[in-house]
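One structure, pasted below without further comment.
Moving on to chain A:
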Amino acid sequence: MSDKPKFAMYWAASCGGCEISVLNIGEKILDVDANFDIAFWPVAMDAKYHDVEALEDGAILLTLWNGGIRTDENEHLAHLLRRKSKILVAFGSCATEGCVPGLANLSPVSEIFDVAFHTVSTDNPNNIHPVASFEVPEGTLTLPTLRPVLKTLAQVVDVDYYMPGCPPEPHQIAAVIDLVIQVLQGKAQLPPKGSYIGCGASTVCDECPRERNVKHITAFKRIQDVAPLDPNLCILEQGVPCNGPATRSGCNSRCPRVGAQCIGCYGPAEGVLDYGARLITAFASVVDAKEPAEIDAILDGIPDPTGQFYRFNLADSLLRASTKAWKR
Partner candidate 1 sequence: MAPAETVLTQGAGLKKPEDLTLLHEVAEATAGVSHLEMCIQCGTCGGSCPSAADMDHTPRMLFALLRAGLREEVLRSNTPWICVSCYHCVVRCPQEVHIADVMYTLKSMAIKAKLYRDETAPDFSASFVDFVENYGRSFELGLATRFYLKHAPLRLPGMSGMGIGMLTRKRMNMTPTKIKGLDQLKSILNKAKTLELSS
Partner candidate 2 sequence: MSDKPEKPRVGVYVCHCGSNISGVVDVEGVRDWAQEHLAKDGVVISRDYKFMCSSLGQELIEKDIKELGLERVVVAACSPHLHEKTFRTASERAGLNPYLTELVSIREQVSWVHTDKAVATEKSKSLVAGTVERVVYNTALEKLKVPINPNTLVVGGGIAGIQAALEIANGGFHVYLVEREPSIGGHMAQFDKTFPTLDCSACILTPRMVEAGYHPNITLLTWSEVMSVSGYVGNFNVTIKKKARFVNEELCTGCGICVEKCPQQVVDEIYEAGIGHRKVVYTPFAQAVPKYPVIDAPNCTFFKNGKCKACEKFCPTNAIDFAQQDEYLNVEVGNIILATGYDLFDARRVTNYGYGRLPDVFTSLEFERMCNASGPTNGEITLRDGKTKPKTVGVIHCVGSRDKNFNNYCSSICCMQSLKFAHLVKERTGADVYEFYIDMRTPMKSYDEFYQRVLDEGTLFVRGKVAEVTNAARAEHEKGKLIIQVEDTLIGKQRRIPVDMVVLSIGMEPRADSKQTGQLFGISCSADGWYLERHPKLDPVSTMTEGVFIAGCASGPKDIPASVSQGAAAAARVLDKILQKEVELEPIRASVNEAKCSGCRICNNLCPFNAISFIDDLAITRINPALCQGCGTCVAACPAGAINGTGFSNEQIFAQIDGILTLAPARSAGVGL
Partner candidate 3 sequence: MNKYIFYPGCSMEGSARAYYDSLKVIEGPLGLELEEVNDWNCCGATEYLSINLIPAYSLIARNLALAAQQNTETKTVMAPCSACYLNLEKADYYMAERPALGEKVNEALAAGGLHYTPGSLEIRHLVDVIINDIGLETVKAKVVRPLTGLRIAPYLGCMVPRPDYQKRWSDHEHPSELDDLMKALGAEVIDFPLKTACCGGHMTQIGPETAYELIRRLVSGAEEFKADIMVTVCPMCQMNLDAYQSETNRYFGTNFHMPIVFFTQLMAVAFGINPKEAGFGLELTSAKDALAHIGLEAPTPAAAPHKKAEGLPMPKALPKKYGGE
């Protein structure tokens, strides 16, 4: 083993896109190899949990953790990697704020299983339902069990840095890796603990090139119903609920630039306690109506406000889950 600092990356409850995004940094990946020893990165190389367990505490310099905490296995690994890492980074939306897997916090686990295994869209001819442990002649087979709700990494262990995005933009990942290497070389200092890295402090509109005016919204529409979408005008002003005003900058307004509304993957701006609340208040503020009936009619244009406002942030919101998920 060389004396290069150790690097780890783990994939918990998430889609895996973050891992792809790391690869998308191109040649930069070679810098990682040049500067680090890969101690643990299941998607890239074979490694066993007991190898990690065998390491000394704090032996890994940098761990990029992507994914939320949904199972007892996720939770175990989170504690383990926390112990073994000097710097633990919540990498990507799932780890920082729960992301789409966190939306499952609106439903009880039983319902999630029913949908996954027993709805018409599921090809499950033998009606198999997974169980936590199963006896076979060779012994007992076990599966990780699910927690009632998904949690973000910081809700389970202490986190040093957060890197938002679904996934984080490659240019931002590259910049962060550069920074760490510079720190290693004594050329730079780490930001204060708890910082969001690889992103901006303002919101998507800050980087959005579209023209913006004073807003008066008389109807909310789906983007496909606005034809043609004005390519130069603020998407929200055209009636499409664009989450850009409340979403942290850093992606270079990737979606609005190409004619799609921002759906909020970079999470809330710096210091914001509840992401969805910012969108509720922002959208409601520019609704152009005074009578409850009129307001209702306009708001009907947002058929699923909870989904619209919390697509990425539900697990990290103030309420974190619906009563259905936790109340008996």
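To be clear about the criterion, a contact is a pair of C-beta atoms (placed from the backbone, for glycine too) under 8 Å apart; a residue touches a chain by one contact, two chains touch by 3 or more; residues count from 1.
The set was built so that all candidates are chains of the complex that A comes from, given by their letters.
On a predicted model such as this, the values are computed, not experimentally measured, just so you know.
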Complex member touching chain A, one of 1, 2 or 3: 2
For the chain A and candidate 2 complex, residues of the former touching the latter: 148-149, 201-206, 212-216, 234, 236, 244-246, 249, 268-273, 278-279, 281-282, 285-286, 326-328
